[in-house]
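What you see is the complex with one protein chain gone and the rest in place.
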Amino acid sequence: MVTVLYFARLREALGMGSEQIALPATVRDLEGLRALLVARGSVWEQELAPSKPVRAAVNLAMAHGDTQIADGDEIAFFPPVTGG
Amino acid sequence: MVTVLYFARLREALGMGSEQIALPATVRDLEGLRALLVARGSVWEQELAPSKPVRAAVNLAMAHGDTQIADGDEIAFFPPVTGG
Amino acid sequence: MTVRIQTADFDVSAEIAALRRNNPKVGAVASFIGVVRDVNEGGAVSEMTLEHYAGMTEKAIEEIIGQARSRWNVLDALVVHRVGRLKPVDQIVLVVVTGSHRGDAFAACEFIMDYLKTRAPFWKKEQTPAGTRWVETRESDDIAAERWRFKG
Partner (left out) sequence: MTVRIQTADFDVSAEIAALRRNNPKVGAVASFIGVVRDVNEGGAVSEMTLEHYAGMTEKAIEEIIGQARSRWNVLDALVVHRVGRLKPVDQIVLVVVTGSHRGDAFAACEFIMDYLKTRAPFWKKEQTPAGTRWVETRESDDIAAERWRFKG
C-alpha cells in the first residue's frame, strides 16, 4: 500500500485529499502510478493528463516520472506551487 | 569669497574644518583651487597631492577638477566616502 | 537556520533580532517581505487562502536554505511563511539572511525567495468578485522549477 495525497486545485477537482492504494506489481514508478490513476477515467483522466502541469513528490521530495515507488511510500500530486 | 570645507581624515590632517578664501582671478575651477592650497606647502602639499584619492563637491554636488567655481560657492574636499 | 510555517502574523524587528543573536560578526542583514496585494492578474482580490503540504514544506525550505549557504558566505537565515486566510496588506512571507558582507546577504536572500516561489509546496486560492480561483504559476516564477516537472 502507498499513501497518495492531492493538493490545492487537484484535491478539489478529484474530490479527495488522500487515499491508500495497493500497488499492482506492474507499477514501479511515478509514471506507472499516474497511468493507473488516469485509467480511472473522468476527472482523473482529465486532471492527470500528460498535458497538465502536474508536479509530484515521493516521501516529501520533488520527484520525476521515473522516480521509483514502493509499498509504504507517501506520494503527492499537486499543481505547480504558488507560495511566497 | 568661497567657503571651503574639509572632512574626516583631511579635516584632522589639515587641522581645520572650514575656511573662507578670497579667490584670485586666476582660479576658476576646482583644479585651480587645489593648486592654490597645495602651494601652501607642508600638510597642504602632502594631503592634497595629485596622488592622493581626494574627492570634492561644489555646492553639495560631487565635482571634477574642471568644475567651475565662483564667489559664494561652498566647496568641500574629503576622502573617498565610507558610510553604510 | 530557522523555518516556520504558521497562521499567525510576524514582527520583522523581533525576527531579525532573534536571528542576529547579537553576533558581532554580522555586518549585513538582507530581508524580504511578501505582502498580499488587492489585485492579481488584473483582477480584484478581497481575500486569499494559502494551502501547504505540511512536512514537505519545511523540508523543501531547509534544502533551499542549505543550497544558499553552500553558494554564498552566509551566517544565518530565517524563513517564516504564513498559511490559512489572508487579506490584502497582510504579510505572507519573510526571508532574512545575515552575513558579514552585503553582497552575499542580498544574493542569498533573493535566491531563497526565488526558489521558495518555485519549490516550496504552497498554493494560493484567491477570492475575487467573480468567485474563488487557484492562482496559476507565473511563467517568470517557473523557469527555475522546470527540472522538477513531472514528465507526462
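Going in written order, the chains are labelled A, B and C, and every chain counts its residues from 1.
FYI, contacts are C-beta pairs under 8 Å (C-beta built on N, C-alpha and C of every residue); 3 or more make two chains touch, one makes a residue touch a chain.
Bear in mind that the values here come from a model prediction, so they are computed numbers and not experimental data.
Taking the full assembly into account, the omitted chain touches B, C.
Looking at C:V3, C:A30 or C:I65, the residue that reaches the missing chain in the full complex is C:A30. Against the chain not displayed here, chain C makes contact via residues 11-14, 16, 20, 22-39, 88-89, 100, 102, 105-106, 109-110, 113.
Taking the whole complex into account, chain B touches the unshown chain at residues 5, 7-9, 12, 30-31, 34, 49-57, 60-66, 76-84.
In this text, only the chains that are shown with their structure count from here on.
Taking each chain's centre as the mean of its C-alpha atoms, chain B lies 49 Å from chain C.
Between chain A and chain C the centroid-to-centroid distance comes to 25 Å (mean Cα coordinates, whole Å).
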